[in-house]
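Missing here is one protein chain; the remaining ones are kept as they sit in the complex.
Chain nomenclature is as follows: A, B and C, assigned in order of appearance, with residue numbering initiated at 1 for each chain independently.
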Amino acid sequence: MDAQAIIARRVAQELRPGNLVNLGIGIPTLVANYVPKEMSVFFQSENGLIGTGPIPEQGMSHPLLTDAGGRPISALPGAATFDSAMSFGLIRGGHVDVTVLGGLQVDADGHLANWMIPGKMVPGMGGAMDLVTGAKRVIIAMQHAAKGKSKIVAKCNLPLTSSRSVDLVVTDMAVIAFPGGKATLLETAPGVGVAEVLAVTEAELTVPDNVPQMKL
Amino acid sequence: MDAQAIIARRVAQELRPGNLVNLGIGIPTLVANYVPKEMSVFFQSENGLIGTGPIPEQGMSHPLLTDAGGRPISALPGAATFDSAMSFGLIRGGHVDVTVLGGLQVDADGHLANWMIPGKMVPGMGGAMDLVTGAKRVIIAMQHAAKGKSKIVAKCNLPLTSSRSVDLVVTDMAVIAFPGGKATLLETAPGVGVAEVLAVTEAELTVPDNVPQMKL
Amino acid sequence: MKPVSAEDAVALIPDGATIMVGGFMGVGTPERLLDELVRQKKSGLSLISNDAATPGKGVGKLFEGAQVSRMIGTHIGLNPKAQQQMLGNQISVDLIPQGTFVERIRAGGCGLGGILTPTGVGTLVEEGKRKIEVDGKPYLLETPLRADFALVHAFLADYVGNLSYALTARNFNPLMAMAADTVIVTAEHIVPIGVIAPDHVVTPGPLVDYLVSNG
Partner (left out) sequence: MKPVSAEDAVALIPDGATIMVGGFMGVGTPERLLDELVRQKKSGLSLISNDAATPGKGVGKLFEGAQVSRMIGTHIGLNPKAQQQMLGNQISVDLIPQGTFVERIRAGGCGLGGILTPTGVGTLVEEGKRKIEVDGKPYLLETPLRADFALVHAFLADYVGNLSYALTARNFNPLMAMAADTVIVTAEHIVPIGVIAPDHVVTPGPLVDYLVSNG
């Protein structure tokens, strides 16, 4: 299983029947592929849709039905569309049960940086700040390290996305939560040992006596 | 013509084609009866409708289509319904061109009191404060005097409805505006002289050289 | 969304709960839930509703058995029972401008800390409120309203809880459906998925906790 599949598959296990879920672009988008068919989960697209379905078959897409990146999508039976004020009312108002987003850095107390690298092109935060601030549960799906550097850092040096801490980080190596505001290693990826995770993690991790491996 | 008909007929002359108009209860409601049939004016009912029509014929009313007093109404072709946030977004946002409301007192600088008499039962302000604060043009339709006392007062002693001054007052005796913040007599009712108006008006009125009579 | 009977839905509401009830002069009010609140003699309720309707209609029913201890609304002029109880200090009543009322509910449902409105500036309404200037103009800071339960009435509800409303019965219902911990809905018609087109859904299903079955 490649790194992205490990992450997406593990995150999918966090979703519960009936959840309203918003998936960010990149790895988070893949999560939808691993939700069991028999489980009804509502996916929101923040450009104004609940009930996002898979990419339509050739010739079946409609130019007025797209995801937040402008790509054609389909809508499932029971879908609902709405304006952007409603969309962000849902997000900021705590009606979105889970958001899954990518990250640049998450630090030891769960703060996230995922929208800006000073000195580089700043595309804009889009809906990320509202999602992290407002969703009931925030899950970060990202590689554990990039270019050999840990993305789980002691303290974010990139600009924060929100003053609110995230709830869970799922990487290709580990699952990390923040009980009591402390980064805690909950699981490791299949074939990855605790020591291996600690060796590539800049943040100090609390390690419980028993750290199971992800069941994928 | 009775007092109410004089007032309603004169107020109707203030409406312009295409205007979005909100009429309060009482005399203001009668204004709709005097709008020329060929003139298209949109009436808003603040419980969520643009396109308010007359009382439906016997057996044609619908329990889910009422005015703000809960009475059955009809809807004209081209009507639109919406929620209360939209309804008051229209009102407070200046999208209502004209509101016509009843008054208890209007004073020399155009301030209105129309929602509360201290010591008496206070029913609540409903939508009145938003209408007076937000509508583009506020017209007060009321009797000139009640129980022998002028309702055009020097200074309101009843609680104000808004810090915003009204634009026009139409009574059974006179039309009064507030150019430069000063109550000014624009017209008198048919058969009513300027002196007669001044005699029953507590507020000091500016009287131009020429005060025509209402053309009804 | 869970299907539920009116009886079981109302049984979830404890005495003393804060309830938001949709409707404008009883139009668009979930009457079956109010009948059940009366039958189950729920008491000490804090009621957030535009008005007190009329005796025997909508939320008006709650005043006959004095089930309301506090009310936040905009107008109670057409319910003599509610007026008597207010004048007799049996219920405390907060009367606020209607545009402010609905924006406070919207703020509660949309995660805002409040809104600034010009309505009420320079009147009795500004008492005790923070006044904030923006671009030299004064506004009142009005804070969010939320409830333990929202009792909502829709015209159509589909099997996943998507709701649409009819005519002037929409009013406060879609706003309240976002501003309570638990949302209970009655609908005139419960219909299969797809009967309400996506563009016509006003309240998306995930906002609805309980849909009262139609017998």
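In this text, a contact is a pair of C-beta atoms (placed from the backbone, for glycine too) under 8 Å apart; a residue touches a chain by one contact, two chains touch by 3 or more.
Worth saying up front: this structure is predicted, and the values here are computed from it rather than measured.
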Displayed chains contacted by the hidden chain, counting the whole assembly: A, B, C
Selected residue (touches chain absent from view) among A:5, A:76 or A:125: A:125
Residue, one of B:36, B:54 or B:94, that touches the chain absent here: B:94
Residue touching the undisplayed chain, where the options are A:35, A:75 or A:175: A:75
Touch list for chain B against the chain that is not drawn: 18, 20, 40, 42, 49-51, 75, 77-82, 85, 88-95, 97, 133-134
Residues in chain C touching the chain absent from view: 103, 107, 111-118, 132, 134-135, 137, 139, 141, 143-144, 164-167, 170, 198-200
Sites on chain A contacted by the missing partner chain, in the whole complex: 45-49, 62-66, 68-70, 75, 81-85, 87-88, 91-92, 116, 121-130, 133-134, 159-163
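What we mean here is this: only the chains that are shown with their structure count from here on.
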Most central chain, Cα average position: C
Distance-maximising chain from chain C - centres being C-alpha averages: A
Leading chain pair when contacts are tallied as C-beta pairs: B-C
Centroid spacing, where centroids are CA-atom means, of chain A and chain B in whole angstrom: 55
Centre distance in Å when chain B and chain C are each reduced to the mean of their C-alpha atoms: 29
Inter-centroid spacing, chain C versus chain A (mean Cα positions, whole Å): 34
Junction residues of chain C - those touching two or more other chains: 106
